[in-house]
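Not every chain is included here, but those present sit where they belong.
By letter and in written order, the chains are A, B and C; residue numbering begins at 1 in each of them.
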Amino acid sequence: MTYSVAVAGGSGYAGGELLRLLAAHPEFEIRTVTGHSSAGRPLIESQPHLRSLAHLTLDETTPEVLDGHDLVFFALPHGASGALTAQLTDVRLAVDCGADHRLARADDWAAFYGGEHHEPWSYGVPELLVASAAGGKQRANLVGSTRIAAPGCNASTVALSLAPGIAAGVIEARDLVSVLAVGPSGAGKAAKTHLLGAELMGTANPYAVGGTHRHIPEIRQALRGAGAVEEPSISFTPVLVPMSRGILATSTARLAPGATAADVRAAWERAYADEPFVHLLPEGRFPRTADALGANTCLLGLAVDEAAGRVVVVAALDNLAKGTAGAAIQSANIALGLPETTGLSVNGVAP
Amino acid sequence: MTYSVAVAGGSGYAGGELLRLLAAHPEFEIRTVTGHSSAGRPLIESQPHLRSLAHLTLDETTPEVLDGHDLVFFALPHGASGALTAQLTDVRLAVDCGADHRLARADDWAAFYGGEHHEPWSYGVPELLVASAAGGKQRANLVGSTRIAAPGCNASTVALSLAPGIAAGVIEARDLVSVLAVGPSGAGKAAKTHLLGAELMGTANPYAVGGTHRHIPEIRQALRGAGAVEEPSISFTPVLVPMSRGILATSTARLAPGATAADVRAAWERAYADEPFVHLLPEGRFPRTADALGANTCLLGLAVDEAAGRVVVVAALDNLAKGTAGAAIQSANIALGLPETTGLSVNGVAP
Amino acid sequence: MTYSVAVAGGSGYAGGELLRLLAAHPEFEIRTVTGHSSAGRPLIESQPHLRSLAHLTLDETTPEVLDGHDLVFFALPHGASGALTAQLTDVRLAVDCGADHRLARADDWAAFYGGEHHEPWSYGVPELLVASAAGGKQRANLVGSTRIAAPGCNASTVALSLAPGIAAGVIEARDLVSVLAVGPSGAGKAAKTHLLGAELMGTANPYAVGGTHRHIPEIRQALRGAGAVEEPSISFTPVLVPMSRGILATSTARLAPGATAADVRAAWERAYADEPFVHLLPEGRFPRTADALGANTCLLGLAVDEAAGRVVVVAALDNLAKGTAGAAIQSANIALGLPETTGLSVNGVAP
């Protein structure tokens, strides 16, 4: 069967990527796209790269417009989807790309976002290990769900990088350190001086330094779920670099006492051996963001630095694709019982 | 007085930056520039941005050509300056921008470079703290010296980032973690596929992951000298990003037991309060590489992440300027008794 | 039916894009990929973005390896495919992405390439107008063909930009001027100093200035075919800019005496109204290369500058996709009688 789809917030970067991927999905049919200031205008004006959708016009983002679709994807600014989704009465599956429904703990929300803590929705990085009697992965959270909070790009990248070692006990969950080279598309399409091309080209710009980034509680939540026996702690620093898309996360963790390099590699190999979208590269090889650009993949390189006593994991992921829109579609595939890989490519666009 | 100057290896990136800075130095006069495959050709062909030096022709890199100058700067591939300098009989001051003479320990050389360990020369990041009865900075190593090994760009950046905290005992020297966003000019001008524009634009590429980078022993040597009571250990990962120049190093260290955020900031403030070329930014501000582009500065931002138990230092530095050519000229100024800031700018070229 | 496919020269940029697009083509099955220095190595080492092809190993580029496939795509350096294809005995369709078989006139070959002039193969930019009694497009050249020379990226871009006006007589074919902003992937993956990232980032670099570029005769040949009553002449200047892919061609032509702005727009509208891959944007809108990135599209913007007496056409096209690999696959679709759009996307990857 074909599912009717609406995308709320189709004029921004996450919305554009959702539309690009949905346009290639054999089971989903884009019926409606909404915008805010661009409502009433042709979609092609705000997304001039989406020629196959040139027939669409942006609607207002209202419950009336969205209701009646099988699926609604939300790509709205943080805080905007909560009130809206509460008013939907006839939507089989809603997937939110924003942060509103991700955090299980109200105190995390209060500390990093503030304002009302929305009800947590089903959340899951499908490939992420879950500590449980049965073992397993977070994809189990999504099966049959009707309300899904798609994971954030930074959290997916870092959690996928570190969870296998934590679950296997070969690295410590305390004192993790992640430094990310990121492209500015993750910051959205709203005009801000510090995101101007002239400010970002030819330079690297750190931000949210010192533990203030809003994705930190989501990372800790994910690693806790992966079986961290001690409360995870992480130093997390994103650095804007001159590429429009992509996250290259260098994450390091203390090698657990007694763990060998072979133990370490085995933990990651085991975790992702059968995963279509998460790939551990061979010894000595490390990924570039270009290798995952436009794809629904997270590519991992792994090294053990004996002298430093740390395991180093380098992860490459496209913040808009696997990091946001691809994750949302993968989640929807799982929720609806479609093959998980439907409509999602593992090939990047390079060079 | 004016010193006559030769630059050996003037057709490459480090050589070009040396020439750019020397051309603006009021006490140095460029007499001779040498090259290898470009010997016999006008300098302007390999350095088309150096209009003021358009009258120069590249000579062969031989002892005969270099001898007789007051100063010779070497910007040759690693391993090339050793034999050459041994044959110089009439050069007051030689400054090597390569690694040949930097490492005091032969085992470090053997482990990371291999081949013959050259005699260590005077080495110093001028602003770097030295642990000694009298306290002090590494600039003391350079006063009156005739043979100087200029520090490497990565080592300068990381050592300047972390030494104040180690010297003051507010961070631990073990288990340091540095991740650097770097531009490809540091890798030199030799044609290599992985350094092609098409390979590097729009993507972030890690390399030398897992403790294999050759600058690690130099960093440890510097931190040891700054008073590390335990042997420093560091996880060091460079990531190539799409900017031709610049290093943005995010370095983190465990907060020492009992150290407060105020202690931490005070340590860095004290270390660099009077330094013309190293600047600690105010609380909450962090540098961009653009702010140091073309300048002889290292800009530092500092945060204490209590939740992660780590101090985070973000440092911006131009790998060719303060990281290589500026450091070499600053060293020469010190060695010759000139004001240390002669001919060196603190202003970057931005945007 | 499914056609078996080999790609000769699969380790380079054009080869990589062929493989990326072929992997998504429902009627083609990649059986064999060949390389030169990388023969014997896994394809994923030279094309780390092509995860779906990670099972393939590069073979030697020999007639024995290539023979027996329904289709062979050649993505070899110019001059390499001629001798090789002459030895193939059992290949239904060969498509050459190089220049060897494009030029009909031996004197053009002699003037711009030199060496032996290879036999011209079927050549066609499918959407390009052909002057003939019946009217038509170049795609007619390709139907049922067994040997195809795929058009070059610059020629496709410029010819598609200007042919409608020439065919309609609203612009003159003499004194055309095209200036192209191009990414370096068009220059291939061979290591050359002037293509290093440090040479290309943050700067614009012209090359082949003054009428020396090898694609000029191909452009003139295409425009001649479109019905130029006078011999076309064109000033053609490419400028390398810091993006890995893409061509943005600004082409101008003298407005023909008596032609109105409405005549001009009508000529282009008529030419491309039914084309799936060539799109004229509305009045006042102009394309960006990002809008065509990874897509099989050529996007055109059109203006009439009355004061200057010139028509201005801005065209955006991905040199590797519609410019090379997409063109080759589109040609193969036509030759084999498949729907022309099979396996080819019109959506770009942006931002």
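Quick note on the criterion: a contact is a pair of C-beta atoms (placed from the backbone, for glycine too) under 8 Å apart; a residue touches a chain by one contact, two chains touch by 3 or more.
What you are looking at is a predicted structure, and each value in this text was computed from that prediction instead of being measured.
The full homomeric assembly consists of 4 copies of the same chain, 3 of which are present in the displayed coordinates.
Here is the rule we use: only the chains that are shown with their structure count from here on.
In this assembly, the chain whose C-alpha centre lies farthest from subunit C is B. In this structure subunit A contacts its sequence twin subunit B using mostly the same residue numbers, the overlap exceeding half. Rounded to a whole number, the gap between the C-alpha centres of subunit B and subunit C is 45 angstrom. The geometric centre of subunit A is 38 Å away from that of subunit B, both derived from CA atoms.
Counting only residues that touch two or more partner chains, subunit C has 13, 185, 201-202, 244-245. Contact residues on subunit B toward subunit C in their complex (touch as defined above): 13, 183-185, 187, 189-193, 195-202, 240, 242-245. On the side of subunit A, the complex with subunit B involves touching residues 175-177, 179, 181, 198-199, 201-207, 209-211, 216, 233-237, 239, 241-246, 248, 250, 252, 254, 286-291, 293, 301, 303-310, 312, 314, 316, 350-351. Interface of subunit C with subunit A (complex): residues 13, 16, 20, 23-24, 47-53, 185, 201-202, 244-245, 279, 281, 285, 287-288, 290-295, 297, 299, 345-351.
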